[in-house]
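Written below as structure tokens is the structure these notes are about.
Taken from a larger complex, these chains appear in their original positions, while the remainder are omitted.
We just call them A and B in the order they show up, numbering each chain from 1.
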Amino acid sequence: MKIEEKIVRKLMYDNDAFSQWLGIEIISVEKGAVELSMTVREEMTNGFDIAHGGIAFSLADSALAFSSNTHGIQSVTVETTTSFIKAINTGDRIHARSKEIQLSGKFGRYLIEMHNQNGVLVAVFYGTVFRTGKSWIV
Amino acid sequence: MKIEEKIVRKLMYDNDAFSQWLGIEIISVEKGAVELSMTVREEMTNGFDIAHGGIAFSLADSALAFSSNTHGIQSVTVETTTSFIKAINTGDRIHARSKEIQLSGKFGRYLIEMHNQNGVLVAVFYGTVFRTGKSWIV
């Protein structure tokens, strides 16, 4: 198992109770990028009977955390921007793909696009992490 | 019960499975502003053993939805910005208070500050809603 995969799968996801509650599946892990997927359940909906905004956000925030920590430096979210584009329904399968826009000593920026099972873009997330300087012990 | 309270408590919260899963308590509802509170549980934590970013976001997104719908016009989140300031731990009680920054025909903007039980600011959320023009039938 590659180091970045060990960090994401063993050190992060296996201890990440909320990502597990969401039912997040890790499709792929590369340096600076991950692909995640999850299915929206009834208990994740809001008063409009669509997925609560927190669900797409949480999927993306996990993708941000996983992507930015693949480099072996512990990184924490400082700022995020999220656009909500299309309603997500119960039973929808959401696929999140991250892209590393920028990485330097102190900061990293990532764009995460989320599509449903029909390939429709449902939400976009742009996030900035602060790199603490502390290394993961793999 | 005031109309804004009926919208938030009966039409929104009572049908909002995820806000209920989070354990959100509605402290107060005014036109354009709400106060919410919730306690972080073990199952809401991430691989750093602190609350997943999606938890504070979800609390704030509920506050945004509730605040912006108090005016009787169905309003949906389009853009959000969230700053993560201090780690939130299991057992922490998070209190969210919203403030209506701007309201016009099509859009509304809200600032939501979140403090923990010690009065420490842990996260800030700034959100924009689109007002659909469709009225709530109260």
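Heads up, the rule we're going with is that a contact is a pair of C-beta atoms (placed from the backbone, for glycine too) under 8 Å apart; a residue touches a chain by one contact, two chains touch by 3 or more.
None of these values were measured; they are calculated from a predicted model.
Undergrad: If 2 of the identical subunits are displayed, how many subunits does the entire complex have according to this structure file?
TA: 4
Heads up, the rule we're going with is that only the chains that are shown with their structure count from here on.
Undergrad: As a quick test, compute the distance in whole Å between the mean CA positions of chain A and chain B.
TA: 21
Undergrad: Name, in rising order, each residue of chain B that touches chain A in their complex.
TA: 11-19, 21-22, 42-49, 51-55, 57-59, 61-62, 65, 74, 76-84
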